[in-house]
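Let me give you the structure first, and then I'll get to my questions.
The complex appears here minus one protein chain, its other protein chains still in place.
Chain lettering (A and B) follows the sequence in which the chains are written, and residue indices restart at 1 in each chain.
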Amino acid sequence: MNGPSLPRRTLLKGVGLGALAAGTAACGSIKGSGDKAGDKIVIGFVSPQTGPLAGFASGDRFVVDRVRGTAAYTGGFAVGGKTYDVEIVVKDTQSDPSRASQVARELILRDHADIILTSSTPETTNPVATVCEAQGIPCVSTVVPWEAWYFSRQADPKNPKPFTYTTMFFFGVDQFGGCFVPMWERVSTNKTVAGMFPNDADGNAFRDAYPAILKKSGYKWVDGGAYTDGTTAFSSMISKFKSEECEIFTNAPLPPDFNTMWRQAAQQGFRPKLATVAKVLLFPADTVALGPLVKNIATDSWWGPYMPNTSSLDGESAKQLAEAYQSASGKQWLQTLGSVYSLFEIAQKAFTSVDTPRDRRAVATALQKLNYSGISGVLDFTRGPVPGVAIQQPVGVQWKEGDGRFPYEMVVVDNSLNPAVKIGADLTPTNP
Amino acid sequence: MTAGTGGGAVTAGTAAEGRFAVRRWSRTASVAAAGSVVAVAALAGVPYYAGTSAEQPLVTLFCLVALASLWNLMAGFAGLTSFGQQAYLGAGAYALYAAASMGLDPFAAIPLAAAAAGVLSLPVSFAVLRLSGGHFAVATWVLAEILRLAVTLAPSAGGNTGVSLPGVSGYDALLRQALTYWWALAVAVCSVAGVYALARSRFGLDARAVHSDPVAAASAGVAVGRTRRWAYCLSAFGTGAVGAVLFANTLYTQPGSVFGVQHSVAMMFMVVIGGIGTIEGPILGALVFFALQQALSGYGPWYLVLLGAAGIAITLFAPRGLWGSLAAPRGWSLFPIGHHISGTS
């Protein structure tokens, strides 16, 4: 990439707007960011540690420190018969997609990152993955529905092309359905489902996919209407749900909108027998605003101390990781602990399976071929719905009153998709 | 290019008595112009001798310089304090997305994106230019919000999640960054030079007259509405180009971010602390803003507080901006826009 510099005269000739036209020809002489010295592998990590999305990332610093302390990381990675020190550089997007793109470029150009790991919402992962794909840097994303990660980065979403350098693991709309429908089956209802989906990327993705899933399982679908994020009046939606006698409720809203809607529903007497929510109440911090109203609301869980998984780095169990976080921070465990931890497992697996960490293509190929078991369970990148995507199998959980340490905690009530996880309690109707 | 290129020069020419002619140039200005050419040539060579780590911050700086100059064209010359230029930043970015989605080369489509923003601004100008002062500022802001919502609600534009720039995968990473860099440089140079040329033209004098007193300008024969419209639409055109270049640089755009009012705040900050109504001021303001951004970004949320404090301090102690306070007492003018009379015989 770093060709010899041109002689001065040629250089001056190429200067200015003429260089734009002659860009392709001059390509060989354009300087890169300089050669990388030393036997060090740099891992960049990008997540929204401040700003509105900070709830996703509140455990990230802890996980990075935990990973740094594992033998696999302190001892360095053995790659092609040589041991490389590993440095992890952490960047905060401030919940801003532009900033996410900027820090990704900084990691590549300034820190000379060999791989970039990123987590939490399309607003974080998509800009980072876009920069990595364009710069040819291996990248792994997580905590983002795979459809939002894959299709919205395509030039033509109807004719998608697989990515070369960017991979991810999480789940998608099918798994939401596969997680929620079995829970609905276990409560006796009139099989009428109320859907609260905003007019945004996630909301519309659900609106497109849900009717088919519901029809297949024999449920009736009542769409509350494509409202705008930030709406504060949900009366007409609630009265529609009431007049259609909906007994099941599901959604994919922004957290504050759900808080508003759910309070108004309680006031106006909309009391569905079972509420299965997506995108909200994923983290303990989300439960504070609603208080007792969160009791027995069900949602999906892709990671938790109840998972029978162990770290591929040092054998630590999911339960130990969650408890270590609780005692270190004094805060309740959250699902992204496992996801972020697995990013670093994957990085270690990929680098130790190639001949040199500088061969980005080889590292990217290793990621695409990865199939291993770690703290998030089995992640198989070879058999995803599209190349480079590994699918996790979430379980159904309900928020139930805690044992005193924390007011509410997630308890597994349905393991249809992932039978290896033990059931913690019976499914209880949200409103009896 | 930068305010430093002609530093230390002293204004030439004392008015002579007797016959005279309108003179608008000075030795300082000649030195500054020559220095600017050398500086731009040197900057154009950066991809050859400095590499990508130098290009990235400079792209940001160039975009800031262009945005400040273009905002100054409206606010400093035509007296239009817009709070909604982010509308055209976003229009440029999403126009580039549309063009690239249709298969056009993204770099070749940047002028097209700028033109799209310019064309959009024309009908808008008829609505917002009926207002003035605070009403105008709020109306432009509302317009930017409407555009943001429109993009958010358009699934084909990626909704609130945003979109990646198509068509760049065919480019070698180094070449792509160099092209982005040259585009950013070109947009900055064209913005500064374009605003300078406008300011020195009859349009510039008319615009300053409109800014100073629209009623008096009208009674002196200035087409107030047309002058404002030109300033507004040209500024939108340039801002659209910056939006497209920023998109080509970040490769990702999202309505909440590109249509954010923080862009207007930054433009206002740069122009006000640099020196409104001058050519040098916005460039200096962009340099100061860029330096503060780099120096303070490590302080997290305190960054904005510190930036605000710096802004308050500068406006209190240098109400005409840094350039105004530096240059006016010493009679400096690197890019003179005024009309001076001096002896010619």
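As a working rule, a contact is a pair of C-beta atoms (placed from the backbone, for glycine too) under 8 Å apart; a residue touches a chain by one contact, two chains touch by 3 or more.
Methods note: contacts and distances are computed from a predicted model.
Remark: of the listed names "ABC transporter ATP-binding protein", "4Fe-4S dicluster domain-containing protein", "Cytochrome c oxidase polypeptide III" or "Acyl-CoA dehydrogenase", the one matching the undisplayed chain in UniProt is "ABC transporter ATP-binding protein". Of the chains displayed, those contacted by the omitted chain across the entire assembly are B. From the options B:123, B:170, B:221 or B:329, the residue with contact to the chain not on display is B:221. Listed by residue number, the positions of chain B touching the unshown chain are 15, 22, 202, 205-206, 208-209, 211-213, 215-225, 277, 338-341.
Going forward, only the chains that are shown with their structure count from here on.
Chain centres here are Cα averages; for chain A and chain B they lie 38 Å apart. Interface of chain B with chain A (complex): residues 40-41, 44-45, 47-53, 56, 100-101, 107, 149, 152-153, 155, 158-169, 171-176, 178-179, 182-183, 186, 250-254, 256-258, 300-301.
Chain contact summary for the complex, chain A toward chain B: residues 1, 5-6, 11-12, 14-17, 19-20, 23-24, 26-27, 29-34, 50, 92, 96-98, 100-102, 105-106, 109-110, 122-123, 126-127, 130-131, 133-136, 148, 152-156, 199-202, 204, 228-229.
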